[in-house]
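Shown below is the structure under consideration.
Left out: one protein chain. Kept in place: all the others.
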Amino acid sequence: MEALTDIVLRSLWVSGSATLLSSLWSLPLAYAMAVSRRLGLLAPIMEALVGVPTVVVGLVMYMLLSRTGPLGFLNLLYTPYAIIVGEAVLITPVIVSTAYRVIRRSVETYGELARTLGAGPLQAAALVLSQSAPGLAASVVMGFSRAIGELGVAFMVGGNIAGYTRTLTTAIALGVAMGEYELAMQLGLVLIALTLAVSLAVRASKRLWE
Amino acid sequence: MRRALLAALTVAAAAAALVALVAGWQQEHVIRVRATTTTSLYATGLLEFLEEEFKRVRPGVEIDFITVGSGEALRRAAQGDACLVFVHAPSLELAYIRAGVLERGAIFAYNYFVIVGPSDDPAGVRAAASAAEAFRRIYEAGEAGLARFVSRGDNSGTHVRELSIWRAAGLDPRGRPWYVERGAGMAETLVTASEMQAYTLSDIGTYLKLKREGRLHDLEVLYTNSSELINIYSVYLVSSCAGEEREVAEEFMEFVVERQDLIAGYGADEYGQPLFYPARERLDELKRLWWSLAEG
Partner (left out) sequence: MMAMRLLALEDVWYSYDGKRWVLRSATLSVSGGEVVAVVGPNGAGKTTLLKIMGLLYRPQRGRVLVKGVDAWASRAAALRLRRSVVYVHERPIMVRGTVLDNVALGLRLRGLDGAEVRRRVSAVARALGIEGLLDRDARKLSAGQAQLVALARALAVEPDVLLLDEPFANLDEEGREVVADVIRGYSREGRAVVVVSHDRSVLARVATRWVRVRDGRVEAP
């Protein structure tokens, strides 16, 4: 199997990009849900979607991205970008529902405060979001952890191609499939260490912010 | 001040991620050929070995091996998501050839499946005269509560072959308490068989690899080398494949068929016996066997 550092860096890159990409739509959606009663009705649906098995998401993404699928013309299947897009979709419910809870509380207090002082909708949003930044960071980290630890999407749309789309989790699955349990175990430990390190780093920066 | 620093750091991190993303897009100048294959074949390392050798004569290409079961490998080809298919399931292959999914194909290697089981062999497989008889003995021992059999149960080439042997023996073990459908790859199935002291059908490559690594306790080859157990590996070009990917795919296919010497020598150093036999010397016979397997 290829060098461990390559796989680790690729996993970080893929899952990090997926998290950034997902945040681009998940955080605005969470904010919209927190301020609009009608969109707020999405909250239980999002919470339910958190538990969707990753292979199901992977399967759906595969059918979309397949050459004969509706998005086949993008030629994304079996590239790291397919994993990035797929994982971004996968972690949307986690980020949205945790961020929604954070923002919701913040809207009730800071949103109202902003309005007492004559803020416009955008100014109110800016105040609410800046006040909930630490909570939002935590929800983005949860999204990242789910992305880097998931197997279904990476396997289905990435294809576990050595040196190209092999990530930590697909390498683990291959290790198990090939009976190389020690290798699989080592990769598993690396994965845990990585997620722990990221979450500790965010925690430290949160303290700096406070 | 601190906050400004933090904001700057965040922006820098985001920018770095974006740059990495863009750089990722740019670095793609190689021609990539998508090839689906089975886990058992991939796990022997033969395909990547052939790819490395191929890249020496044809730089600037990447063969992307996507490892799934044989059935899945072919189904993905039918979806247009592969350009080459490396498989060993003649009956499935024939169906896809007839459907027009696969166009040109070639047998490039063969070896034998092995029936493995506990060394005390409670079913008496060692004494069997044919693979079908061996399975019949396992069935009887299973019914008597003396033996168990672990099946891949994943529609892989090995699984398809196992089912055809049961059919040849005139038996249907599915649903019997001693018949375990694992739904997993070859290595996991072998480990399960070893843990359960059960019989199973395996390709020789995966068995030798795990055996050498000491992962299989007391699991031995009890029967092999009959034409019933021949394992024929073919490579196909997928009809929907086009452009420069197709050109390279054709070159690679030709390379695999031409360089039989590479296949003949592969694995001998590591396992003490070659994992594959080159197809060329016995091609006519293999074709005949392939047809009987495909239609049988």
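Just so it is clear, A and B label the chains in written order, and each chain counts residues from 1 on its own.
As a convention for this text, contacts are C-beta pairs under 8 Å (C-beta built on N, C-alpha and C of every residue); 3 or more make two chains touch, one makes a residue touch a chain.
None of these values were measured; they are calculated from a predicted model.
Student: The complex has one chain that is not drawn here; which of the drawn chains does it touch?
Tutor: Result for the missing chain's touching partners among shown chains: A.
Student: Going by the contact rule already stated, which one of A:Leu9, A:Leu24, A:Val52 or A:Leu117 would touch the omitted chain in the full complex?
Tutor: Considering the complete complex, A:Leu117 is the one touching the chain left out.
Student: Using the touch definition up top, pick the residue from A:Thr98, A:Gln131, A:Ser145 or A:Thr169 that touches the left-out chain.
Tutor: A:Gln131
Student: Can you list where subunit A touches the absent chain?
Tutor: These residues touch the chain not displayed: 109-110, 112-120, 123, 127, 130-131, 210.
Basically, only the chains that are shown with their structure count from here on.
Student: Calculate how many whole Å lie between the centre of subunit A and the centre of subunit B, each centre taken as the average of the chain's C-alpha atoms.
Tutor: So the centre of subunit A lies 33 Å away from the centre of subunit B.
Student: Which of the residues in subunit A come into contact with subunit B in the complex?
Tutor: Those in contact with subunit B are residues 13, 16-17, 20, 66-69, 72, 77-78, 80-81, 159-165, 174, 176-181, 205, 208-209.
Student: Please name which positions on subunit B make contact with subunit A in the complex.
Tutor: 2-3, 6, 9, 14, 17, 20-21, 24-25, 32, 34, 39, 43, 48, 62, 64-67, 79-81, 184-188, 190-191, 206, 209-210, 213, 215, 240
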